[in-house]
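Omission of a single protein chain aside, the complex is shown with its protein chains in their original locations.
Up next, subunit A:
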Amino acid sequence: MSLLAAAGLWGPPGLLLTFALHPALCLRPAPTSGPPHRDYCVLGAGPAGLQMAYFLQRAGRDYAVFERAPRPGSFFTRYPRHRKLISINKRHTGKANAEFNLRHDWNSLLSHDPRLLFRHYSSAYFPDAGDMVRYLDDFADRLGLHVLYNTTIAHVTLNKDRQAWNGHYFILTDQMGHAHRCSVLLVATGLSVPNQVDFPGSEYTEGYESVSVDPKDFEGQNVLILGRGNSAFETAENILGVTNFIHMLSRSRVRLSWATHYVGDLRAINNGLLDTYQLKSLDGLLESDLTDLAIVKDREGKFRVTLKFFLEEGNQSADAITLPQDDNDNFAMRVAYDRVIRCLGWNFDFSIFDKSLRLSSGGEFSKKYPLVKASYESKGSRGLFVLGTASHSVDYRKSAGGFIHGFRYTARAIHRLLEHRHHGVAWPSTEHPVSQLTSSIIRRINEASGLYQMFGVLADVVLLKENATAFEYLEELPVQMLAQLETITGRRARHGLFVINMEYGRNFSGPDKDVFFHDRSVGHTEDAWQSNFLHPVIYYYRHLPTEQEVRFRPADWALPRPTAIHHIVEDFLTDWTAPVGHILPLRRFLENCLDTDLRSFYAESCFLFALTHQKLPPFCQQGYLRTQGLVGTESLRRHGAERRFPQDYATVGRRREDRAQGPEGGPLAPGPPLLQPHDSNKEEL
């Protein structure tokens, strides 16, 4: 549970500070005599709230963060209970590339300030939660983010107004009864309500949020833990050595993160109980639906597990209740427990949101998560975005959107969407000549942390210009919004596009998968499509997919069926720069898609092409012809000559020769040159 970074815990009102103490908030006078107005309101100063505040601040937007507690990151002051974060703080990777290093830094927020990297705050691989609190505090302070602390938003409603950006304003009412009017509401309140399952006897259970963390309190006890997530195992881990035994009960089988490749599943650092269970040390795991159970207290004050069904048989006194072992004398949980601990996860706090916001859903995560689109905008009300842990419904059990190392990127994506929607700032992009295409992709797949962390959710997009002579590169777009790309980014995708996504092998991940099987890794380029570990996959679309195509894409596909697809073979070092193993096949793929020649040439070769061909390869056009040809050194050229390089160029030359020796001026035949065989692109450039 500790990884689920929730922001403000909306508890009772604390210390009160009035607006007067926050002159920053009054910089912009309210347009009418109504409540003070802000373009952007962020609820919660946890990691997601602060991350969003950072982007808004950098863009110079009118915003404020509302935080109930006196400092940021109040969730981490209490959680995880045993204080150890299970998000990796890898301080050394052997590389200097800061972007690459973020792939292995799961705690830092994004900023331009290299001092605000988590590795300066803790040297532990699994850091202490206190360090996170300190870090968030520094983050807010150093960057001067506008946070209204000690401000508890008690109620949020909608106020229709045609003038408003979204046709309505969000009215936030704080604990003092002051109203705040916002054009856009960004909810980053995390998951703050402990999940409770209702069954007879649930009142006897202790919750994760309040159970003792002192192992002494469990000395010589029989303990039953309900749940099988990280919080349950974290609790078990703490008391494993002092109890008689721990039984762990959950609805479905344990999901190991190394098998599912989902960081929210049980992490190895917490799984000591699995070890003792399988090594016959009295601890154990059981699967059963909690809603069928009941817990009764016996005469000695110990807890007995029975079935709800038995309780319903009649109004019997506590001692007379039928226990499963009465019929079935080898029932697994026939032993009496000293304690029952509930570690069943967390839910979003829907209570402060007015019904008119239609934040709740009837869907799968109706209780746990608010209902959002792939753009993180609420399905119920335009202009309301959900950030951080609470937005995890988009990629629950798939990617990292519920965790700092994932939602720091989705916050950036949301900010980019808002910049375009409300301020006319198109999605940032860089434009390059097509000769740079392979390099641009290679660069990103080797360093981009957003693609790597938010695999399958955020993807890079290459938008081709007319005739594929140039392209625009857009980073980290929510890939499910691909069909709406033009409207959400302000960029044009009229001439085809590439999408660069990172993926695990199709059938590699799952709770019951053996991820250590023999021959699990692929080394040969031709088998790249069978790669199992996270590897880049390039999709080529001749046209932007439609919403229909995205919605009805094949099951388990991140994207609809492309015109062409290319897997870059998985790499043990995640270093996809091998000239023949990685770059060459990618280049060939791109060439085939675009029917062009993306090879690079020395100036000499371009010179020869210029004298013998009407059209030059893009590299020569965009380099040599602009007097920026690559000359190459004597020794390089010598090597080339030895190998009679370039091969194709030699054949091109020879073929030209033959043609020239052919019948003079003989028109081949009537008919315009309409058709070219596919394999001709290189020869005929």
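By our rule, a contact is a pair of C-beta atoms (placed from the backbone, for glycine too) under 8 Å apart; a residue touches a chain by one contact, two chains touch by 3 or more; residues count from 1.
The definition used in the following text is that contacts and distances are computed from a predicted model.
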Checklist outcome for this item: In UniProt, the chain not displayed here, chosen among "Golgi pH regulator", "WD repeat domain-containing protein 83", "tRNA (adenine(58)-N(1))-methyltransferase non-catalytic subunit TRM6" or "Thioredoxin domain-containing protein 16 isoform X4", goes by "Thioredoxin domain-containing protein 16 isoform X4"
Checklist entry - Of the residues listed, A:134, A:443 or A:465, which one is in contact with the missing chain? => result A:443
Next on the checklist: Can you tell me which of A:322, A:525, A:574 or A:592 touches the chain that was removed from the display?
Outcome noted: A:525
Checklist entry - Which residue, A:336, A:515, A:565 or A:630, contacts the hidden chain when the whole complex is considered? => result A:630
Checklist entry - If you put the missing chain back, which residues of subunit A would it touch? => result 95-100, 114, 430, 432, 436, 439-440, 442-443, 446-447, 525-526, 577, 579-580, 583-585, 587-588, 599-605, 607-608, 610-612, 623-633, 635-637, 639-640, 643, 645-649, 653, 655-660, 662-663, 665-677, 679-680, 683-684
